[in-house]
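Here the structure comes first, spelled out in structure tokens, and everything after it is commentary.
Note that one protein chain is taken out, while the other chains of the complex remain in position.
In this document, chain identifiers A and B correspond to the written order of the chains, with residue numbering beginning at 1 in each.
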Amino acid sequence: MRTALVVAISASLSLAVPAQDVVRHSTPGSDFPIARAVEVPANATTVYLSGAVPSVVDTTADRATFAAYGDMETQTVSVLTSIEKTLADLDLTMGDVIKMQAFLVAPDGEQLDFEGFMKGYTQFFGTAEQPNLPSRSVMTVAGLVSPGWLVEIEVTAVRP
Amino acid sequence: MRTALVVAISASLSLAVPAQDVVRHSTPGSDFPIARAVEVPANATTVYLSGAVPSVVDTTADRATFAAYGDMETQTVSVLTSIEKTLADLDLTMGDVIKMQAFLVAPDGEQLDFEGFMKGYTQFFGTAEQPNLPSRSVMTVAGLVSPGWLVEIEVTAVRP
Partner (left out) sequence: MRTALVVAISASLSLAVPAQDVVRHSTPGSDFPIARAVEVPANATTVYLSGAVPSVVDTTADRATFAAYGDMETQTVSVLTSIEKTLADLDLTMGDVIKMQAFLVAPDGEQLDFEGFMKGYTQFFGTAEQPNLPSRSVMTVAGLVSPGWLVEIEVTAVRP
């Protein structure tokens, strides 16, 4: 009888605690490709990734210079490709990203290349193939660990 | 019999998994209006908001200047009012905020106006009407996406 009870209970548990979805709230009246807020249900597994940094694109250049890692768009694509790879290794995709912080660098005396950052970002988020948008904060920092880096991106994902 | 079992189980589930509260730990010996740490129980729904930025207060001023958005206190109140509005749209309040990061700008050659930031912050947190305090980190960044912004604030809330 006890065994029968446990079986019945296990069956009912999946009824009582159904899987809940991540809810991505958009900003009213805006088509800017970020979520206004992302709501993560209690039954979610959360995966916190370390900040990802760009790869060298020109091995002949001094690694302490931006030339070694490319311009802002190049570095953004490099960083997001690295994140996509990490997520894939964990059986996750860019569509599972719920939160992003982007730490950008403006070289001395130059304005921040936010447009270059967005050109990279929009290749991965808000596309027909991958419409899911994260909540996001972006700031210009004084620098990153390597003087050749223009961008570091930290994301959090939720296992679907 | 199976139906009766499921009903009994549903009743017992709410007994077995009671709603748990967010716990806000204060700093011993300090009345600084932030939590030392905030503890979020496993059964919480977490809502991650994008970084919020200030609104224009002087439409005649150049939007690339601080004059368009006001001083630090004005911009902080503007950003927190925007966050309060977003939370309200999601049926949440400032009392549900559990974590905050503030990214502040010190104009070239000037000191950070931390006092102005706190004057804005304390209108929303640690008041008689809204005593709940978030955990918080504050830093001076090199800049934000618009050169007119002095402050961007990112918060995380928990659905009560």
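Just so it is clear, a residue touches a chain if its C-beta (ideal position, glycine included) is under 8 Å from a C-beta of that chain, and two chains touch if they have at least 3 such contacts.
Note that the structure is predicted; figures quoted are calculated from it, not measured.
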**Request:** May I ask which residue of A:Thr46, A:Gln111 or A:Thr127 touches the chain that does not appear here?
**Result:** A:Thr46
**Per the touch definition above, residue among A:Val23, A:Met118 or A:Val141 touching the missing chain** = A:Val141
**Prompt:** Touching the missing chain, which residues of chain B?
**Reply:** 5, 8-9, 12-13, 15-17, 25, 28, 34-42, 98-99, 101, 105-106, 111-112, 114, 135-142, 156
**Complete:** On chain A, the omitted chain is touched by residues 2, 5-6, 9-10, 13, 42-51, 86, 89-90, 101, 103, 141-145, 152, 154, 159
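We take it that only the chains that are shown with their structure count from here on.
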**Request:** Could you grab the centroid distance between chain A and chain B? Build each centroid from C-alpha atoms only and quote it in angstrom.
**Result:** 21
